[in-house]
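Please read through the structure below; I'll follow up with questions.
In this view, the complex is presented without one of its protein chains, the others remaining in place.
Moving on, here comes subunit A:
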């Protein structure tokens, strides 16, 4: 029964592919879930590493429920491995657990904010993909199911290859297909029905208004409340965020600069200093040029006219 760094290795036979004939096995690594901060679900969860890219909740339910005859799965949480994000590329598969910048966290507005975050435009993909090597947490209905599954997996790992489990066998028709159809469906789903769009927008805007009103109310109330020392902070006008304040400061500096324009040559010392600065600047440039040339020489080996072109 092979193990790696405390994880059980579960080999999965991959279905034969007409386009890539070489048979292949996929290796799933699993162990009981042990997060840093355990919650109620932790004891009945398994932590899976290296799930196949086309894994879905159904796949894993099927794997543990039917193929391993372990236990029933309540739900599956996929999590992507945070890699240095390549902007747009990871965009389609990100799991929606992107850290949102919740600017203002208010206790009462929070519910509404959560509600707001849940409203989003309809997805255009009929099936999510996982990043290669991704992880998932499988939550079983109870702890015995989890234990049974782990045991079954350990047993399956030691079995001969003839009895090995084939990934996704038997549920081929129960998931939206990959390949051409996936992209055709996507192309259709990219253009949601007008009514659906409008409904989403209306829902969103309604909640959004509620959130901002709730916020305003809270703020007004807080303005009335005395703090620990019994003082009431008096504010007038809209409160500027730090960024907006910076903008204002910048504008002020600019204005000051404009004011002093035309007065640079007023005193003799000013023009003298300017001359000196210019001279120093020239010297600095000269030194830079020299450095540049050295650089050039170093890069091209020898500085020479190439009669065959560069």
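Going forward, a contact is a pair of C-beta atoms (placed from the backbone, for glycine too) under 8 Å apart; a residue touches a chain by one contact, two chains touch by 3 or more; residues count from 1.
Rule of thumb we're sticking to: contacts and distances are computed from a predicted model.
Missing chain, UniProt name from the options "Cyclin family protein", "RNA polymerase II transcription factor B subunit 2", "Mitochondrial import inner membrane translocase subunit" or "U3 small nucleolar RNA-associated protein 22": "U3 small nucleolar RNA-associated protein 22". From the options A:24, A:232 or A:251, the residue with contact to the chain not on display is A:24. Of the residues in subunit A, those that touch the hidden partner chain are 2-5, 7, 9, 11, 14-15, 17-20, 22-27, 29, 49-50, 52-54, 81-94, 96, 98-101, 103, 120-125, 129-135, 177-181, 183-184, 186-187, 190-192, 194, 197-198, 200-201, 204-205, 208, 241-244, 246, 268-269, 272-273, 276, 279, 282-283, 285-287, 289-290, 292-293, 295-297, 299, 302-310.
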